[in-house]
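Only one protein chain is missing from this complex, and each of the others stays in its spot.
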Amino acid sequence: MLTGLNIAVIGGDARQLEVIRKLAELDAKIWMAGFDQLDHGFAGAAKAKMNEIDFTAIHAIILPVPGSAMNGTIDTVFSNEEISLDRKWLDRTPEDTVIYSGISNAYLDGILKEAKRKHVQLLERDDVAIYNSIPTVEGTIMMVIQNTDFTIHGSSVSVLGLGRVGMSVARAFAGLGAKVKVGARKSSDLARIEEMGLTPFRLLDLANTAADTDICINTIPHLVLTAEVLAEFPSHAIVIDLASKPGGTDFKFAEKRGIKAMLAPGLPGIVAPKTAGQILANVLTQLLSEQLKERKGSAQ
Amino acid sequence: MLTGLNIAVIGGDARQLEVIRKLAELDAKIWMAGFDQLDHGFAGAAKAKMNEIDFTAIHAIILPVPGSAMNGTIDTVFSNEEISLDRKWLDRTPEDTVIYSGISNAYLDGILKEAKRKHVQLLERDDVAIYNSIPTVEGTIMMVIQNTDFTIHGSSVSVLGLGRVGMSVARAFAGLGAKVKVGARKSSDLARIEEMGLTPFRLLDLANTAADTDICINTIPHLVLTAEVLAEFPSHAIVIDLASKPGGTDFKFAEKRGIKAMLAPGLPGIVAPKTAGQILANVLTQLLSEQLKERKGSAQ
Amino acid sequence: MLTGLNIAVIGGDARQLEVIRKLAELDAKIWMAGFDQLDHGFAGAAKAKMNEIDFTAIHAIILPVPGSAMNGTIDTVFSNEEISLDRKWLDRTPEDTVIYSGISNAYLDGILKEAKRKHVQLLERDDVAIYNSIPTVEGTIMMVIQNTDFTIHGSSVSVLGLGRVGMSVARAFAGLGAKVKVGARKSSDLARIEEMGLTPFRLLDLANTAADTDICINTIPHLVLTAEVLAEFPSHAIVIDLASKPGGTDFKFAEKRGIKAMLAPGLPGIVAPKTAGQILANVLTQLLSEQLKERKGSAQ
Partner (left out) sequence: MLTGLNIAVIGGDARQLEVIRKLAELDAKIWMAGFDQLDHGFAGAAKAKMNEIDFTAIHAIILPVPGSAMNGTIDTVFSNEEISLDRKWLDRTPEDTVIYSGISNAYLDGILKEAKRKHVQLLERDDVAIYNSIPTVEGTIMMVIQNTDFTIHGSSVSVLGLGRVGMSVARAFAGLGAKVKVGARKSSDLARIEEMGLTPFRLLDLANTAADTDICINTIPHLVLTAEVLAEFPSHAIVIDLASKPGGTDFKFAEKRGIKAMLAPGLPGIVAPKTAGQILANVLTQLLSEQLKERKGSAQ
């Protein structure tokens, strides 16, 4: 239970609803800013304007996944009101208040550093990245099916990277009957790829393996799908680039060459906002429980 | 090789292009009616109007998958011209000419019976039905992802029927990490479901298992998802009904109850026309080779 | 519940213990002949000599899986006593008594025909054959590991037949990371093999595919691994022949050629007698329930 915790949820999108639902169930006291047009409510969670929230009593602030825009504005799907996160709110909070968001940016880093408040970026956590890889994979599958006239089953799929997302992508496409090869640079990754029953190749050999590729899924946040590599792809090949902006693909060249290449950011929130929200809710529950325990510990 | 065979392809849709490509490669001589607006051509395949084709020399007529409309009209995606299949064309063909289509209807059955020509319905073949189950499965997956806000992974999926489509559906959803249960009536199907590592249940117990269902995929062409069963589903459940029209779902009740239920016919041609065409092309190649062998045999 | 049924279990081996346990739990009244040296007992089941059993009140006789020897002798693992199944016992039973065994033979067929008693061969049932394929597969895996100096993972495995056992074998070896190809003669089997993500080949082409085989598992009860085929195998290849005696392998030639080939009958009873017994117990429960229902029906 989270009884005794006061939390401000500023937002946000559908994922935060799952967070609110779960934290409210666990008896946290919640103020929701930026949700005024939301139809249904949650017992224990009150809609509020920013200036109605007593930040001096707030133990945790939960921002939307992207944090804020570079000018501090917070994207609110359930409100027409503009919310801006500025230092004045932070300064009012107790010193040990923790601010949670998915990722960060220079603005957020800046004011949080100035305000000396602890900041947790949930998407940087290994566990969250792995759980999130699941909806990411399903979004990728959907995009591939929508954008090809052949089946994944029986296709040659090339996955780049065996990180947290890459392993999940590779497994899922193999589970659908694709012939999956995975490119990596670490010898231990090559070993794991083989153990998984897939075909490993060295990223250095990417250009050599490209000719036999129907579908390429990139998870490496570096330019790996260069013009040299793309030139070897068959013209019917499709590239789904999952890496964070600007991706790892020379999109200009791909277009010139007539290869469908798509940057596909933020899939979890798009294809499975409920699951994506539950992932955050579960981790937040755990982190807030620990925060609560520490508070109680230090209070004694 | 299919050298020596004269084939009329009357059409049609994108799937037939794969058929034409393959048969032309194998040196059959092909007349294509209803493709006048098709940009590219195939060596060995000539565009023609129906009355330009010398049907007295035709060994095989390949119709689109649906055959014809009930008035004999043939759906042509690549032409504005109206084509109607009537007896006069059939009567001109040699007696051993074979007519191929995907499925049939009363009109087609009628004129083919009258004309005493052999008719092969490709989609009725076990092998074609199994190959086709692959794009059907991928279409189903796409629809589920598009129509839910949670992931397939971790969901409770209920598949109805372990026939040619059901087995493929069950395997694919399990491969994506869903908890799959499959309902069947034959004890041998229940055994196979268990061997596959899935959870079997008797169709008679469908109503009892419904409460724990996030996604239900029906493959049984009989009313199995009755009001009684649907009433037990949770409200967030989604039904994809793959069975041939009118499906196996009480759609009216589903709507009243607020459960998303969708009839999803013809998925292979929609999500993977190229693969679907290749499936037909492969089987046709085999059947036409046998036809050619028989001709040569009887000619001696 | 099986309350009211009187059952004679004549035996037998470890598998029958599971049967006795389950039927006793369901309140059937059981006489066990041939179990005198068994340590533990089961509530509701009494050890008895054949002539102590009142066969006039027996509704079902459960024989060991092999039935009897050709002279009527019954194999008893838990007794030194010799038991012989002869007509006199059968004649004493009520006319609607049912005799259950795994398989049959000429002797058993003979006396049961003469006595006009219904005979159910459990192993002939599709469901039992499929459930039994599971321990069969595990026995096969054990034998392969024991008899090779290389791993199954990464090996080329050739499975012959996609019947009840073949499908299970193919799936399990693929699950262990082998490159599995499956040979079949039906086009629908070839389609299913491909859908399963495995490599299909026509049995007619067996000799051509043999060179690339490390492990061959045969499930076809006909001579398919002929000298011609075996001659193409590499010398390190191993053959596990699961087909019923005499198997489908030219064992003489295999030996001459230096290829390890093993006939492996009766694996379920050897590697997993408990599971094998439970499979029989489950099916018997169902059949005896139906028998009981019918009795009650006809009694009214």
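Here are some notes:
In this document, chain identifiers A, B and C correspond to the written order of the chains, with residue numbering beginning at 1 in each.
Simple rule for what comes next: a contact is a pair of C-beta atoms (placed from the backbone, for glycine too) under 8 Å apart; a residue touches a chain by one contact, two chains touch by 3 or more.
Remember, predicted model here, so these are calculated numbers, not experimental data.
Touching the chain that is not shown, out of C:25, C:138 or C:232: C:138 (per the contact rule at the top). Within the set A:37, A:146 or A:187, the residue that contacts the chain not displayed is A:187.
With the whole complex as reference, residues 125-128, 130-131, 133-134, 167-168, 171, 186-188, 190-192, 194-196, 286 of subunit A touch the missing chain. Where subunit B meets the omitted chain, the residues involved are 153-154, 177, 194-195, 197. Residue-level contact of subunit C with the missing chain is found at 14, 134-135, 137-139, 141-142, 145-146, 148-154, 172, 175-177, 271-275.
In the analysis below, only the chains that are shown with their structure count from here on.
The distance from the centre of subunit A to the centre of subunit C, each centre being the mean of the chain's C-alpha atoms, comes to 52 Å. Subunit A and subunit B, compared by their mean Cα positions, are separated by 38 Å.
For subunit C, the set of residues that touch two or more other chains comprises 194-195.
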